[in-house]
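Here the complex is missing a single protein chain, while all its other protein chains stay put.
Order as written gives the chain letters A and B; numbering starts at 1 within each chain.
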Amino acid sequence: MSGIETKNINIKSIVESLLFVAEKPLSLLEIAEAIGIPVSEIQKSLKELEADYKNRGISLINKGEYFALISAPENSKEVSRLLNEELRHDLSQAALETLAIITYKQPLTKAEIEEIRGVNSDQIVRNLMVRGLIAEIGRKESVGKPILYGTTMEFIQYCGLENENALPKMEELNLFEKNDEAS
Amino acid sequence: MSGIETKNINIKSIVESLLFVAEKPLSLLEIAEAIGIPVSEIQKSLKELEADYKNRGISLINKGEYFALISAPENSKEVSRLLNEELRHDLSQAALETLAIITYKQPLTKAEIEEIRGVNSDQIVRNLMVRGLIAEIGRKESVGKPILYGTTMEFIQYCGLENENALPKMEELNLFEKNDEAS
Partner (left out) sequence: MYAVSNDQFEGPLDLLLQLIEKEKLEITTVSLSKITSAYLEQIENMQGTSSEMADFLVVAAKLLYLKSKELLPDIKSDEEEEEIEDLEAKLREYSIYKKAAANLESILIDGQRGYSRRAKSESEIIFLPPQDINHQMLFAIFQETLNKLPEQIEERVITDSPEQKITIEDKKKIIYSLTKKKKTIRFKEILAGAKNKTEVIVTFLAILEMIKQKEIGVIQKESFADILIMGLK
């Protein structure tokens, strides 16, 4: 195998990795810059990837200069069954705990939620968002500008929290505030 | 192409789609239920997918019955550049030591971890939980039903492994010379 071919194989693999992890569609330029090679060298890999994905569960789509991986449209029935599965169950105790923390400490970041719960909470925060119970309500003015979460208006109303008197008094929360400072 | 073969190709494609869209690792059962076929029919597809992903930008990893797709570890340099993430690991010696114990002895309780380390490990266990590298995976059937800890898929992913079988066996470690590893 010649050096050029090896390099080509690697580029295709890297392009695939980048498209896989990306949060949003990537432009040719973004891909090229992340790899550190000219745009012209990306195009061939994208063509090859497209061919590789024939009859596969992943498809490569493009809109102009932008490329993204999606799940194969013909599998949409099973995909939505899987994604809806979790929504059919009521909230777990861990999810209720997280929801309670967000309700009474909002706005707060995921790191702050994790600090209180002592466990990674990615999955639960995501689940509460999909259920329309919490939402991103801003960014914290600190390093990395992390997302701040809060409960949705719908949830506040549902719980009978919209009346401000219903929210816990500050004294009741004092214990917690103290812990917060000490940490 | 016979009907059976077509069906087989479809299952593989669906399994791939499901793993692709899933927000957390999927168990064999979850995959089977979303497709509506027996677990036994999933396993073959997973084996095939694993083979398909050789030298590709996507890898199939597993922890026991759970499976997930991740970007190929060999492309981590470019991926971390795209995601603007630090690639350097930031685990302390205590964290590494605790992770090593949990990896080889899981499931085990905090008391058992402390017995081996000879020191209190509250804080270190908590930190590893927040990081998502370990998790509560059950309760021990003994007095007080203490929590049992184990490593997570996140840990396997963080190490760039396919699964924990890729780590050296306990007996093999015994033969390692400390200086060898440091180099």
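To be clear about the criterion, contacts are C-beta pairs under 8 Å (C-beta built on N, C-alpha and C of every residue); 3 or more make two chains touch, one makes a residue touch a chain.
Every value quoted in this text rests on a predicted model; they were computed, and no experiment measured them.
J.: Just name the one of A:33, A:48 or A:97 that touches the chain not displayed here.
T.: A:97
J.: Touching residues of chain A against the unshown chain: what are they?
T.: With respect to the unshown chain, the touching residues of chain A are 17, 20-24, 68, 79, 83-84, 87, 90-91, 95-97, 99-101, 103-104, 116-118, 126, 129-133, 152, 154-155, 158-161, 166-168, 175-176, 179, 182-183.
J.: On chain B, what residues meet the omitted chain?
T.: Counting over the whole complex, chain B touches the hidden chain at residues 20-21, 23, 59, 61, 68-74, 76-77, 79-80, 83, 87-89, 91-94, 96-97, 99-101, 103-104, 116-120, 122, 126, 156-161, 167-168, 170, 173-174, 176, 178, 181-182.
As a working rule, only the chains that are shown with their structure count from here on.
J.: Distance from the CA centroid of chain A to that of chain B, rounded to the nearest Å?
T.: Distance between chain centres, rounded to whole Å: 20 Å.
J.: Can you tell me which positions in chain B touch chain A when the two form their complex?
T.: Touch residues, chain B against chain A: 9, 12-24, 26, 30, 33-35, 52, 55-58, 69, 71-72, 74-75, 78-79, 81-83, 126, 129-132, 135-136, 154.
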